[in-house]
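The complex appears here without one of its protein chains, the remainder shown in place.
By letter and in written order, the chains are A and B; residue numbering begins at 1 in each of them.
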Amino acid sequence: MNANTKPPAAAERPAKGLGKGLGKGIDREKLLLAVAAPVLALIATMVITAIVLLCSGKEPFGALRVMGTYLGYSDYQVNTLNQATTYYLGALAVAFGFRMKLFNIGVDGQYRIGAFFAAVAGGAVNLPAVLEIPMIMVVSMACAGLWAGIAGWLKVTRGVSEVITSIMLNAVAGSVIAYLLNPKRLALAVGNDVRTPKIPDSGHFFSFNLAGGQLWGFIIIAALVGIGFHLLLNRTRFGFDLRATGRSESAALASGVNVKRMVVVSMLVSGALAGLIGMPQLLNSSYQYSVDFPAGIGFTCIGIALVGRNNPVGIAFAALLFAFLDTVANPLQFNGYQVELVPVIEGTIVVCVVGTYEVVRRYGLRRQQSRVGEQLGRTGPTATDTAKGVAA
Amino acid sequence: MAATSLEGADAPQPRTAKAAPRAVGRLRPWQVMIALAALFVVISLARQLSGGTDLTSVGQWGGTLSFAMPIGLAGLGGLWAERAGVVNIGLEGMMVLGTFGGGYVAWHTHSAWLGLLAGIALGALGGLLHAYLTVTLGVDHIVSGVAINLLAPGFAAYLSKLAFTTPAATAQGGGQKQSPPVPGFSRITIPGLSSWLAHLDAHHWFLVSDLAGLIGGIVTGLSVITVLAVALLIGSYFVLWRTPFGLRLRSCGENPTAAESLGVNVYRYKYAAVLVSGGLAGLGGVFIAMVNSNFFLDGQTGGRGYIGLASMIFGNWRIGGLAAGAGLFGYTDSLQGRADTTSVHALLLIVAVLLIGLALWNGYRRRYLRAGIGLAIGALVVVWFTATKSLPAEFLVVTPHITTLLVMGLASQRLRMPKADGLVYRRGQGT
Partner (left out) sequence: MHAVVGENGAGKSTLMKILYGMQRPDEGTIAIDGEQVALHSPADAIARGIGMVHQHFMLADNLTVLENTTLGAEKLHGIGGRARARIQEISQAYGLGVRPDALVEDLGVADRQRVEILKVLYRGARTLILDEPTSVLVPQEVDALFDNLRGLKEEGLTVLFISHKLDEVLKVADAITVIRRGTTVAEVDPAGTTSRRLAELMVGSELPSPEASESTVTDTEVLAVRGLTLTEPDADGVARTVLDGISLTIHRGEVLGIAGVEGNGQAELVETIMGMRAADSGSVVLDGKDISGLLTRARREAGIGYIPEDRHRHGLLLEAPLWENRILGHVTEAPNSRRGILHPSAARQDTARIVAEYDVRTPGIEVTAASLSGGNQQKLIVGREMSGDPALLIAAHPTRGVDVGAQAQIWDAVRDARRRGLAVLLISADLDELIGLSDTLRVIYRGRIVADADPATVTSEELGSAMTGAAANGNERPEGDTP
């Protein structure tokens, strides 16, 4: 354990604290139920993982011990935070769509398109840092946003489900990059490696020098995006419209929300957020886009958004959890477990969470209905009427 | 009073009947045959003009068949689930389970058929999970499917490392991400006929050689699993549209409340449909691992579950359309695997001819705007064809994906999915 790792953890906290204090009259029970679901899911995951380990002849508590040990190492903490930064941004991108029941499954393709063109743009020009970094980010967000916009546009004009189109666009994105990432086109061949030109120093984002290693400064951007996400959704008209559309598209339409415009805008915003996924890696670590640029993050982020219940605070926890599991995969390997155990745990968490949330949500709704009925039964003059209405 | 009686006098169309013919989306068998024959002539012509001999070779058609099968099986799985009202985007994950189940059990037991059963069973297990989440718990279908697609590959990778890194497995060529070679299924080649057709094919005669290629592709090295898959396609049609079971199952996808009011146990039929769906996807996985290849490989499905789903939508939730979609995707998949750049390039010519044909049809139907756009794009493709010598290989890989996007963008309004598809249904909540 190292005291130096504290500040970043604290830096994350403002984003989490904001969720509270907001709803003045929040029912204690509501809060309890909100916490109950992920806790139940985690317990279920542990049980299932233990069973999997037992079946494969491994000792389950050992794995937990390994995780506990490495949780205390500062270099693992830094790696976790760095990885969580990426995951957090991606999961916010996914959650933005999910909040209005828009399934942007194509985050994976979007961030790769964004990061690739951002890397090309960053490598091509050398501006002062105050311009270079925003320029790279804007290019990435714009390209990723437009890529997502194709799915939004097809949904609005042609009524095509965004689920299928965004999956197809993932594959197409891969081939567009493969085509352009070629020495004959936008890339350089350096030894065995094919990559885009390096981004100049002015395009390097700052890092915190900690005992555990380099903590990417992009974590601050991620926290700001999280706060912005929360404020936009909960404190603005746009956010209200978006949430209303997610809760009931028909009611939103009747209330005056321009649902088609919302679909396109949300898809663009979701894509633009996805454009940030590759930025920590690009601006804090690799400074170039090469064949080995991380792929597949988008799908993990869908899982994280689901586990975090599409809420910026929940997603922060989920991102930290998934990032920690990823970083602890290698130590598990040293200790006789397998790297592949991690995807199993992650997948199990997602499935369990999805199930328990639904069960808890329905339970909460039913419980509130019956409690309202009870309360009115005692106080209201036309108690029978109301109670019947609730029961029906 | 005068005004109202006037208003009442001119009675518009009767209240019950619609004048529209119901031909949209449903073609008669002879129309389909003519369309397919015309398409064949176009391909044949393109082959003749461009010299891209692989467009209609025995190998190309054989490849089409074997590439189309996993897609078709996944699509058929999607069809079963969606006809019962459950969207199954988890097909991809169930397919992955199928590849592992098939690979592992076939290797372990030295029996291809046991592997097949295991693949189906594991796929169905994925289906069971999807059914539990969506039907019993009422989770959103897409969310559940995505969760399964995250879970299944994780499990497959974990288990494959466990199973195929044992000394016994590595000695036979197994590894972290792949199984040792597994036994395959028997293949049917008609002696004499196959070689004669291959001989005919090699002459490159207009239509004759092309037809020889097509038939040769079917009768040369035909896997028994292909026969099984085709039987399943046809059988599914009879089960779903010609039996009481199928009627009940489809009623759950159209109006589950009505079905429940008539004593149909909606949950049970949805479970059955999603289980079958998972099993079919699992079989698709087995096909990839054990027919198109001879070992399990991590990530072997390559998104074919999604393509299968797309081919089902392409086929308007019908078996015939689904088969056509799978065939189309199988064709491009197969062509891209062949090293013949001329043939790949000739695809452009086919696309151009089809576009122009469609434009002419639109012109005949007096939809001049569409006709104009179609002609313009067709002309552009012709220019592209004449100006280049080959198509970038990177893009050929995604032909199915681009085709799906185009088809859905252009024809989505004509598609009709089951009315209650994708809606969460809770027992007893209908009025």
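FYI, contacts are C-beta pairs under 8 Å (C-beta built on N, C-alpha and C of every residue); 3 or more make two chains touch, one makes a residue touch a chain.
The structure displayed is predicted, hence computed values, not measured ones.
One chain isn't shown here. Among A:Ala115, A:Val257 or A:Leu282, which residue touches it?
Residue touching the absent chain, from the options given: A:Val257.
With the full complex in mind, choose from B:Pro29, B:Gly192 or B:Pro244 the residue touching the hidden chain.
The single option touching the absent chain is B:Pro244.
Tell me where the left-out chain touches chain A, residue by residue.
Chain A touches the missing chain through residues 23, 25-27, 234-241, 243-244, 247-248, 250-251, 253-258, 365, 368-369, 371-373, 375-376, 380, 382, 384-390, 392.
Can you list, in ascending order, the chain B residues touching the missing chain?
Residue positions of chain B that touch the missing chain: 1-5, 7-8, 11-12, 15-20, 22, 24, 242-244, 247-248, 250-251, 254-255, 257-264, 413-414, 416, 418-419, 428, 431.
What we mean here is this: only the chains that are shown with their structure count from here on.
Could you tell me the distance, in whole angstrom, between the mean C-alpha positions of chain A and chain B?
32
Using the touch definition up top, name the residues of chain B that touch chain A in the complex.
89, 129, 132-133, 137-139, 142-144, 146-155, 157-158, 161-162, 303, 306, 309-310, 313, 392, 394-395, 397-398, 401-402, 404-405, 408-410, 412-413
Using the touch definition from the top, list the residues of chain A that touch chain B in their complex.
Against chain B, the touching part of chain A is residues 52, 56, 103, 105, 154, 158-161, 163-165, 167-169, 171-172, 174-176, 178-179, 299-300, 302-303, 306, 338, 340-344, 346-348, 350-351, 354-355, 358-359, 362.
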